[in-house]
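Yeah, one chain of the complex is gone here, protein chain that is, but the others are all in their spots.
The block that comes next holds subunit A.
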Amino acid sequence: MALTIDPSSYETAPEVKCNFLPCTISKDGDANVTRYFDTSVRKENDGLTAAFRGRLLNGQEVVLPGGYTGLVIREQGSAITEDQDRSLRVDQRFSSFTAWNLDKPPSGDDKLMKALQWIDIAKALHRPVDEESSQKSVTGK
């Protein structure tokens, strides 16, 4: 089975505002974000606040690392058997999003902020190594 993303859909995908919420909502589908959530967002001295289900959220804008784009992808139809090919379309894209904490000011210690470190670490780990520096790491010379 192959999983493909239609590259042409990327070009036409509009920018979208994304929110990363500190909870799990047992529902898939559209939500009245503009009416119910965006209206609760306030800019306070020490960052953004909002409310979800009556609970206080503290947020910050997270810009994606250089060279990365966020994609909202959607499956076209659904595969019936496991070996059927599946195709995905880019519905929307984003270059930043708002990360919300539950009742806790955002900090570098948040799981999400720490997870983003992986991008730099992965880059360093997977960078091709030339012979000289690889020799150096073995012999120390």
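Here, a contact is a pair of C-beta atoms (placed from the backbone, for glycine too) under 8 Å apart; a residue touches a chain by one contact, two chains touch by 3 or more; residues count from 1.
Methods note: contacts and distances are computed from a predicted model.
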item	value
Hidden subunit of the complex - UniProt protein name among "AAA+ ATPase domain-containing protein", "Small ribosomal subunit protein mS29", "Utp14-domain-containing protein" or "Ribonuclease"	"Ribonuclease"
Touch list for subunit A against the chain that is not drawn	3, 22-27, 31-32, 35-37, 39-40, 42, 51-56, 75, 86, 88, 102-104, 111, 114-115, 117-118
